[in-house]
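Have a look at the structure that comes next, please.
Omission of a single protein chain aside, the complex is shown with its protein chains in their original locations.
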Amino acid sequence: MPPQEKKWVGTIESTIMRIGEYSSWIYLFIGIIVAYEVASRYFFNSPTDWVEETSRLGMVWATFLLFPACMGRRQLISITLFSDAVGERAKVVLEGISFAIIALACAVVSFEALVAAIDAATVGRATASVLRIPYWLFYLPVAIGFFLFFVQAALELILLVATGQRRKLELAHEEI
Amino acid sequence: MESVIVLVALFVFLFAGIPVGIALSTTGIVLLLMKDVPLASVSMEFLGSVNNFILLAVPVFLLTSNILLKAGVAKDLFDAVQRWVGGVRGGVAIATIISCGIFAAISGSSVAVAAMIGTVAIPEMTKRGYDRRFVMGTLAAGATLGILIPPSIPLIIYSAVAEQSTASMFLAGVGPGLFLIVLFLIYCIVKSFMGAAPKAEKNESGSGGRMAASLRALPTMVIALTMIVGIYAGVFTPTESAAVGLVMTLIYVFGIRRGVSFADFRGAVFGAGLTTANLLLIIAGANVFGKAIMLYRIPYEISQWIAVNIETAGMFMLAVTAVLLLLGLFLEGIAMILIVLPVLLPSLGVHGIDPIWFGIYFVLMIEIALITPPVGMNLFVIQSVAKSSLKEVMYGALPYVVIMLFAVLAIYFFPAIVMYIPKAGV
Partner (left out) sequence: AERALRVATSVPHNHYLTNVIKEFADNVSKRTNGEITFEFYDSGSLVSDQHMDEAVANGTIDIGIASASILAGTVPALNVFAVPFFFDTREKLDRAVLPGTPIRTILDKRINQTGSRAMFWIPYGFITMITRDKEVHVPADMRNLKIRTFGSTVSEFVEAVGAAPVVTSGSEQFLALQRGIVDGGLTGWPSVEERRLFEVSRYVIATDHMYETHFALMSEKALEKMPTELRAIFQEEAAKLETVLMDRIFDATKHTREVLAKKMEIIDLTPDEIVQWKEETAPVAKSFYDNGNDLAKSVFDEAQKLQ
């Protein structure tokens, strides 16, 4: 692979990875505000009206923006029992199919989420709470997250086809 | 017929190594297209799955475990427990099981417990001349308590899918968790006296050391107790308990202990984020798939079939156990819940099985899956922590599989082990 191509590949991947890493801090922030809610309820007898919904919105942003990073790190949970047993040639083919399916599925979800965001904004759809958060704010991260997920998968597919070689041989196993 | 084709298609996707969440979503999308249902429902389902206050507990519990892991808190706890029971034959094995039980009360995942206790206990036991297989098996199995004793991420996900209260599910896990600890301890003692443990334990500390060590472990115990008692007494919901545990952990690690480096902290945060996203992708995918098969009425068809062909609750449980044992060889625990549960749920009512009891049964089956080859995460973790062969861990864990199956039998014949605590709740 020529060096100038490597550079843009690296830029895209590190951007996606950085977006994911920054997003993960949202979870820490959520944990702290939920604890604050407990304290506020018990020590000051004044439950908040914003913590629950803000937390859910934060969770939506964090989670969808982390999806592509999961794949970049080969952390997506998959069953490798049979794909591990086949030869290298077949592994490349299976991985190519996998990336193609991921790219396709992500493109579909990203597009539908974008449409839903626009619809929600047009109709004025909002949550039924004190905050009345517009629904497009919930759909936007879905659209962005799956778009980046699509970009990452498409990139992997292109590199796989161009080189005929798998870039990362080890899957990072992940289970609770 | 349609339902058979659908399930076959899903399994082909899964076993081709396509990520579980994507395999589920894609199968779901194809099913929706076949039924002429607008795909807008897919993005709606993805949002609905993640926009969930109950599941919020997942990242927060993971974050807590990760920070404790990086801070090396496990050694304090293990040392303290060992000062108390280390003197008798097999004492370190006993300490290992008890430590796993205590850490299980803070951590929602069993892998975290395996990694935490494993790093401390394995060197200690092998140094003293314990049988290697016994050591590995005890760690792999003891760590599975992490998902039975609350908090538990599989129980959170189970309650979200089965629409049961997470707090009740958590309380239901306490009894069987203690029961399993007792069974494990009995096995450890018997096995130790049969020669797996050295005849004389070296115990370098007197009782003064005992108090000092206990004091060092006290904060960890306080965090664990606050989380469980808080849920039990109704002071807070499971999600809030996760947050309170997290903040207490931050205060403890940074205020009382030396803290962790920023790089470690960053790693803990990012790691928790990646694991959460990974899980939620599967949950969302399973929901897309679940809604799609709902349109084809497959869960109803299958439970109809079960209702006609399987007559007693006993036969039903036997069949389900066989299926879960088999799936558990290859599948991850969360995926087992998400793929199998929606199909089985309508049948529970037919046989009068309490969904809370069934959740605990399910988690016991997941625990077994965690230590059965070829795909068993705890086997992998212990193998890499101990730098031993997979075979050694596998054989060591085998007796524990039998013990857990016995526990399944026990809760079947004595459901009170599960139901007593949630029912006694005030």
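Going in written order, the chains are labelled A and B, and every chain counts its residues from 1.
Here, a residue touches a chain if its C-beta (ideal position, glycine included) is under 8 Å from a C-beta of that chain, and two chains touch if they have at least 3 such contacts.
Here the structure is a predicted model, which is why all the values come from computation and not from measurement.
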Query = Taking the entire complex into account, which one of B:Arg83, B:Lys191 or B:Lys291 touches the absent chain?
reply = B:Lys291
Key: Touch criterion as defined above, residue of A:Ala85, A:Ala128 or A:Leu169 at the omitted chain   = A:Ala128
Query = In the full complex, which of B:Pro123, B:Gly234 or B:Pro374 touches the chain missing from this view?
reply = B:Gly234
Residues of chain B (touch criterion as defined above) contacting the omitted chain = 36-38, 40-41, 44, 48, 51, 163, 165, 167-168, 233-234, 236-237, 291, 294-295, 425-426
Task = Just the residue numbers, please: which parts of chain A touch the chain that's not shown?
result = 41, 45-47, 49, 52, 116, 119-120, 123-130, 132, 135
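As a convention for this text, only the chains that are shown with their structure count from here on.
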Query = If you average the CA atoms of chain A and of chain B, how many Å lie between those two points?
reply = 24
Remark   = Within the complex, chain B is touched by chain A residues 20-21, 23-25, 27-28, 30-35, 37-38, 42, 52, 55-57, 59-60, 62-64, 66-67, 69-71, 73, 75-83, 94-95, 97-98, 101-102, 104-105, 108-109, 112-113, 115-116, 138-139, 142-143, 146, 173-176
Query = In the complex of these two chains, what residues of chain B are touching chain A?
reply = 13-23, 25-26, 29, 39-40, 42-44, 46-47, 50-53, 55-56, 59-60, 63, 108-111, 147, 153-154, 235-236, 239-240, 242-244, 246-247, 266, 269-270, 272-282, 330-335, 370, 374-375, 377, 380
